[in-house]
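Notes to accompany the following structure.
Here the complex is missing a single protein chain, while all its other protein chains stay put.
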């Protein structure tokens, strides 16, 4: 499992913090936005496309100031299930129940400690499948 | 009305951002922790004591990594009503209903945009008194 | 202001509360369901809300499930939907002002009802501020999906619902 991570300039500082943190925890992290991309659109496209290369195993994280823009971009791709996250509770639930393969976070919204916990929970969470699969099948038929 | 603001080193960056932001909005801001205090205790004592000099008019803001330590300190003083804030909703309610005169925020918990909105709402909010005064009287009789 | 609202069975009571809150503001609210607490599937309701918004049957939309993640995903898969899932006022205002967000999502088990009310106030009060830069971004987002064939197709998910009824999805 690879974790692909990208950001624009406003998300750069938090992105770099999360990259270091996940590397320390021995996750395989690919930083696609060294120095920060021009805008959230470019960062989101890069992360999303690399996640789609192995969509069952890869996970993506996109950071800008609010998380909303990257969510609008990433989630438009078939087989991407993206979660715009502000809290640790959702971070746990979203892979477990929703099979999310990308998350977005806003550096202007959450602090570093909360962001680290969200990233960690997302990185370790497993999809529980079962009854949840019908909803994932429905989403994957769309767009 | 003066807004007294302080922080330890971990809250320094966010504190400086809030100081500039409130000054731009033409509030009278007194920064008691230039460069950041050694720990949250020292910053909290300085802010609290200056708020107490004119407790009906002054407001205080204390920032460290989590907001919890400053809350534990400031709220131990008679006539201080302190709110540990993570969200904009509480920021509005807490002066209106609770007559809070000090708030604390954690730079590791909330992002800059949310922190600015919290600070602004706290700065402009007025105490609505009335039925809420019984609870304030009760708090002020304690400690 | 005409607003479509949708949820899953985890948060129907909170959806009803928001509906009433918006109606008290004078909005006309189109309740796309679900209407009770019987187990159902969030994509059905997310798709319905998004379709009403992108076909201009309503002005804006509100969606929620436990975390908000599931239902906002269904929304986003509809061409023209620009949804934000928020837990604070700052992101709600940004999404509307900068990206002309047309559907706002919240997590009914994540945010409390006072916070949700504040988010609603801020989202509906904010206005899109067009700039050349954000118009181009919005255009790029809207063009990421080509398909529109499932808009208005109420039987689009039937194959999965039949599979569900046959007991083929189980824990």
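To keep things simple, chains are lettered A, B and C as they appear, and every chain counts its residues starting from 1.
Criterion: a contact is a pair of C-beta atoms (placed from the backbone, for glycine too) under 8 Å apart; a residue touches a chain by one contact, two chains touch by 3 or more.
This is a predicted model, so every value here is computed, not measured.
Just so you know, the chain we are not showing touches A, B, C across the whole complex.
Shown as candidates are A:45, A:114 or A:142; the residue that touches the absent chain is A:114.
Of the residues in chain C, those that touch the hidden partner chain are 66-67, 107-115. Residues of chain A in contact with the chain left out of this view: 87-89, 92-93, 111, 113-114, 116-117.
Mapped onto chain B, the footprint of the missing chain covers residues 39-41, 65-69, 71-73, 75-77, 81-87, 89-90, 93-94, 97-98, 100, 106, 108-109, 128, 130-131, 133-135, 137-139, 141-143.
One rule holds in what follows: only the chains that are shown with their structure count from here on.
Averaging Cα coordinates per chain places chain B and chain C 35 Å apart.
For the pair chain A and chain C, the distance between C-alpha centroids works out to 20 Å. Chain centres here are Cα averages; for chain A and chain B they lie 34 Å apart. Residue positions of chain C touching 2 or more other chains: 88, 90-91, 94. Contact of a single residue of chain A with at least two other chains is seen at positions 65-66, 106, 108-109.
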